[in-house]
Structures are given as C-alpha cells and as structure tokens.
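Apart from one protein chain that is not included, each protein chain of the complex appears where it belongs.
Showing chain A:
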Amino acid sequence: MRVKGMIHRIFTEMLRDKRTLALMFLGPLLILTLVYFLFQGNGTQTATLLVKNVDQSLITALKNDHLEIKATRASSTAKTQIRRRDAAGMLVQNGDKLTLTLANSDQSQSTIIKQSLQQAQVKLKMQTAAATIKTQAAALKQLQIALAKATGQAGIKGASQPATTEKAVTIKTHYLYGGADATYFETLLPILLGFIVFFFVFLISGIALLRERTTGTLYRLLATPVRRGEIIAGYLAGYGLFAVVQTLLIVLYTIGVFKVQIIGSLWLVLLINLLMAAVALTMGLFISTFADSEFQMIQFIPIVALPQIFFSGIIPVATMPGWLQVVAHIFPLYYGAQSMTAVIEKGATLTTVGPSLLILFGFALVFLVLNGQTMKRYRQV
C-alpha cells in the first residue's frame, strides 16, 4: 500500500510537470530524427583520384560508384596537383611502374581509393585468365604486379601475388542481417534506444531523490514507519513505468516513421529497456547521494553517463585494446546495448541475451543494496 502511495505521488508530480514530460517523451524522438537524417545518406561518399598516363584497361577496372577518376597531363608533382585539384589521391604510371600518392587527410577517402585499387587488381586477374592473346595477357599481368606494388607502398597489405593457379575470382557480398541498403542509423538505433532510456531515467530519478533530500521530505518520509525498501521500490516502479512508456513511444516511432525492422521480439526489447531503467534508476539514486544540489548532479553526467556511450558498441569493442575491452565490461550500457543490438538486428532470443540481462540485473541489485545502506544516514532502522 505504501509503495502504491509512492507510485501515485510520483505520477501526480510527473504529470503536473509538463516540461519534464515533454523532455522525456518528445526529446528522444527529436534526437532520433536528427540522428536518422545525419546517418541516412552516408552511402554516397566519393573520392577523387587523379590519374596520369595510366593504361586504359586499368582505368576501366578502377571504375566504380565511389571513385571519381580525373585524367591529368600536368607535369607538376603529385603533391601540388592533389592540393590544387582537391583530390584524395593520384596514380601515376611510368612504363611498368605505378605510383600512388594519397592525400590521407580523410581516412575514409583513402580507404575508398585503396579498396578500388584492390578490386581493380582482382578484375585484372580475371581478365588475364580470360585473355586469349598472349601479349595482352602479359601486359595485364605487368599491370597487376605494378598495382600490387603501388597499393603495397600506399600502406595496405598488397595481396601478395600467389604465383600458383590463377582462377577467376568473383566477389559477391552476402548480407547476413539487413540488406545492402542497411544504414549506419540501423546500427545506431539499438544503442541509442538503450542509452536514451538510461540517460533520462538516471537524470530524472536522481534529481527527484536529490530534491527529496534537500527539501527534507526524505527525512520526513523516514519519520513514518515506511521501509527504506518501500521508498526505493516506489521509485523503481514509478519511474520504471515512465521508462516503459518512453521505450514504447520510441520503438513505435522508429518502426512507424523510419520503417526500421525489429527482428527479435518486441517484448524482449521492452524487458531489456526495463532492466536498463532499473540500473539507471538505482545508479541515479545512488549517485545523487554524493551530490548536494542539482548543479552537482549534472556534473556527474560527463563522468557516469558519457563514458558509457564509448563502450556501448558505437566503437566496436572487439577492435579495442585488450585492457579497454576489460574496462567495457564494467559499464552497464555495454550489456544493454549489446543485447539490444542482438535482439533488434539479429533476432536473438531470451536464451542468447540471458547472460547479459542477468548481469544487468546484478548491477541493479548491487546499487539497490548500496541505496538501502546510504539511506541509513537518515534513519538508522
């Protein structure tokens, strides 16, 4: 009954605070929409490559959607030409020798050029195999070797020329999850979903308890026979429900407006977010005991909330140095985002994400106990 009273109070307070409501429910939709447009059109990035004296067969092999090839005859150095024409790189052929110079000011553009060169190498290999006239085959072979050298110089592992059987290689990309038109937004969505719930619940519940502490209502509350656990349970249920509504709103919005597909079960998505909310809430309540004002609570965000984003999968954890991968495991958002990605993109079931969820549950439990302990400061029974 007391827990119900707590929930009722939290609801009445929240529903009367229109600004916080708007922030909690409309804020995330705004952010997601922004992110959607930011990461939607990233398949169209192109790089400009200047070519000088390059064989026509190679130029044909190089051609692809991401590469803009511009022929040049000027005699000035590659350096000046790249600068003057704002290109990403320049390829010069001198007899059998190819030289690649990369501007390298934008890594992704350099990558486009290198990949195009590798693809061209493969194409040439196929053409060599298919070539009927010997001289032509020899010329193509020459080009291939030069190309391997050039890409090797430019810093990529030039596919070392296997002198053995040369059979035709075809490249076809298969997509396990999501089609060829899957955007970065779809990768980001599950991570954002977890983070938004975490962030809002952390902040709002933390500040709510802080306010109870500074206005003295927490002390007054503890002067009634209420159990410390009942206060925390009330907070958990009250703000947990808001988190569920928030998640539902975000999920329905992304499905309806952005046509994002959720492969796994929607219930599992809600469960994960509920657990995330529980962790955020217990953490927020705990952290708030170390703050004396709302101002100080805000100062905890860069320390507690922001680092979690880095380990949530936006930067693939597997590519991090070993010790950082260990660090990732102490952040709740790592588990939340991981399971959310698994469910939304790969249709993972409860059994697959179970261990991660258990860990999240453990986080909530630990902070719950810590909260009970810190509340002893105000009433010792």
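Simple rule for what comes next: contacts are C-beta pairs under 8 Å (C-beta built on N, C-alpha and C of every residue); 3 or more make two chains touch, one makes a residue touch a chain; residues count from 1.
In this text, contacts and distances are computed from a predicted model.
> Unshown chain, UniProt name, "Aspartyl/glutamyl-tRNA(Asn/Gln) amidotransferase subunit B", "FeS cluster assembly protein SufD", "ABC transporter ATP-binding protein" or "Acyl-CoA dehydrogenase/oxidase C-terminal domain-containing protein"?
UniProt protein name of the non-displayed chain: "ABC transporter ATP-binding protein".
> In the complete assembly, which of A:97, A:227 or A:329 touches the absent chain?
Final answer for the missing-chain contact: A:227.
> If the hidden chain were put back, which of A:215, A:349 or A:373 would touch it?
A:215
> Please output the residues of chain A touching the missing chain, sorted low to high.
Residues 1-2, 4-5, 8-9, 12-13, 16-17, 215-217, 219-227, 378-381 of chain A touch the chain absent from view.
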